[in-house]
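Contents: one structure, followed by commentary.
The complex appears here minus one protein chain, its other protein chains still in place.
Let's turn to subunit A:
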Amino acid sequence: QLSPFRVTVKRLFSTSHSSVDSKEMKKFQLLAHKWWDEEGEFSALHSMNDIRVPFIRDSLLNMSRNYHLGNPLAGVKILDVGCGGGLLSEPLGRLGASVTGIDPLEDNIRTADQHKSFDPVLAKRIQYKSSSLEEMVEESMETFDVIVASEVVEHVADLEMFIKCCSQVLKPEGSLFITTINKTQLSYVLGILVAEKIMGIVPEGTHEWEKFVPPEELEHLLEANGFSVKTVNGMLYNPLSGSWSWMESASVNYAVHAVKSGAQGQSSPTDALSEVESEQPSATTGTAL
């Protein structure tokens, strides 16, 4: 377990090719201890669990052959990138998954660790680390069955590198779940004007419209880096009820489920030549879960 001091030193010497944006980090620093106030600054993220957890859970159950409804994600290793205070890691842990939550901000990790510590089941199932995704790549090649990056890609500096790192850390046929905000006029009006400036649903300055990601661009980057996009669903926040729902159009918020292609694609084992190391025995069907 890395001590906080060591990670800080490491970051000082990291290359400039990082997906972590230091300006973004400063924004979240101020809110580091407010994560778990369900009615506070992060209330919209708390209520987003009502749709993003079932989305992740059901997508995984649909691809799996054996599962128990009492412990649906048992045996699944999940990496929660940009876990913040652990708002999404905890429900995934409760559903049986082994979760590793990473966040570049130490204060977030401290808050997350503190919050899970009172529940012995979660304390065992979830591990938090103050780290960037690049730092994970060296130690965790093809380790995870699932990566979730929820409300993260609109804050990263280099999206393509982020996706490449995801691919490296994910097992073949593993799943990547992303939720983020589209870059449209509507998302500017609703996501920034209304959400930040008018209604204060999101703390002001949290988002920059320039960094929003249109689903077409995300899909293109994913497909170009060995992923197959399975689902794109629009999401809508209702500020009056404080709740999220699915929507046809992805013009404001949306969620994506993509699957990393298997080591030998879907055809016979003779089709072997791929860049991914095949130190594991050949990709058998349905191994991810």
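The rule is short, and it goes like this: a residue touches a chain if its C-beta (ideal position, glycine included) is under 8 Å from a C-beta of that chain, and two chains touch if they have at least 3 such contacts; residues count from 1.
The rule is short, and it goes like this: contacts and distances are computed from a predicted model.
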item: Protein name, per the UniProt record, of whichever chain is missing from view ("Adenosylhomocysteinase", "COQ6 monooxygenase", "Vacuolar protein sorting-associated protein 33A" or "ER membrane protein complex subunit 1"); value: "COQ6 monooxygenase"
item: Touch with the omitted chain, as defined above, among A:Glu24, A:Asp113, A:Asp145 or A:Glu173; value: A:Asp113
item: Interface with the unshown chain - residue positions in subunit A; value: 33-38, 40, 47, 49-50, 53-54, 57, 68-72, 90-96, 107, 110-111, 113-114, 117-120, 123-124
